[in-house]
Structure formats: structure tokens, C-alpha cells
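One structure coming up, written as C-alpha cells, with questions to follow.
Note that this complex is displayed minus one protein chain, with the remaining chains in position.
Now for chain A:
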Amino acid sequence: MFVRPIAALAGLCLFAAAPFAQAQDKPTDPQIAHIAYTAGVIDVEAGKLAKDKSKTKDVVDFANQMIQDHEAVNVQALDLVKKLNVTPEDNATSKALTKAATEKRAELSALDGAAFDKAYLDNEVAYHKQVNEALEKVLIPSAQNAELKQLLETGLKLFQGHQAHAEQVAAELK
């Protein structure tokens, strides 16, 4: 379940809306960089699990694409934080995302065959959707550095693309 990290992100959003609390409660650029990077790593890990477990070509192809795309974008992200001299900073949202992903991974690992394929793709749709919301509502508006903001905007289009692709692959499984 991804209720908790999103609750955390929504929480950030609520605080950000309170005029005098903005400065403290908006994630900082080092935190945003860490959250975005973590979100990518989580999907790479999910892809690796699917690559090992699934026997369906479309699902394995999709998983490989997730691994390649998120690894490529995370390389860009690391290059950027290095250039900007920003050190990604761990934070409550990143921790909550990782915890939820660990739980989801255990749940998926227990499944096989068609049940696994369906659960993996359903989760890919839901996960990308939630990251998109966090990017749109919290991370992009909070980012201070223009280059970081731009990378997040490209990341949003990538995640939206993956969501649409996951929906298509899921529909074709039936």
C-alpha cells in the first residue's frame, strides 16, 4: 500500500498551503532530489523483481523498460546534483516510500503467474499515478533551483508516460 507516503506528501502539501508555515514545511531541494531519486530506485527494483518472476513477454519487456528508463533518469539526476553541489538528504517521505515499497515487494513475491503479472501492473499504474501527483503538487512547486525543477518536469512526463504504458499492458493482459 502506498497510502502512507502519499499521506506524508499530502501532509507536506497541506503545510505548504498554510502561509506562515511554508518555509519550514516545503521540502528543500536536497530533500526533493532524494525523494525523486528514491522514487526511481523503487521502480527499478520492482522491475527487477518482475523480470525474474514473470514469464509473459509483454510484462518482462515493460519491466526492462522501467529499469532502463529510471536508471537513465537517475544518472541524469546524480549528474545534476553533483553539478549543483547538492547532497541529496534522506527525509520522512523518502523513508515512507521505501517502507511501503518493501511491503509491496513482499506481497508481490508471494504471487506467481497471471496473478503476479496483474498485481505488478496494477501496482505500476497506482505507483506512477501517486508519484505524478506528488511531483505535480509538492515536488515541482517546491523546487527552488531552475534546473532541478526542469528535471522534475521531465520526470513527470516520463512517469505519466509509464503510467499510460502500464495501463495499456494491463489492458492487453486480459
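Everything below uses one rule, namely that a residue touches a chain if its C-beta (ideal position, glycine included) is under 8 Å from a C-beta of that chain, and two chains touch if they have at least 3 such contacts; residues count from 1.
Keep this in mind: contacts and distances are computed from a predicted model.
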**Asked** Which listed name, "Oxidoreductase", "Transcriptional regulator", "Cupredoxin domain-containing protein" or "Xanthine dehydrogenase family protein molybdopterin-binding subunit", is the one UniProt assigns to the chain that has been left out?
**Response** "Cupredoxin domain-containing protein"
**Prompt:** Which residue among A:T87, A:S109 or A:T154 touches the omitted chain?
**Reply:** A:T154
**Footprint left on chain A by the chain that the document does not show** = 65, 68-69, 72-73, 75-76, 150, 153-154, 157-158, 160-162, 164-165, 168
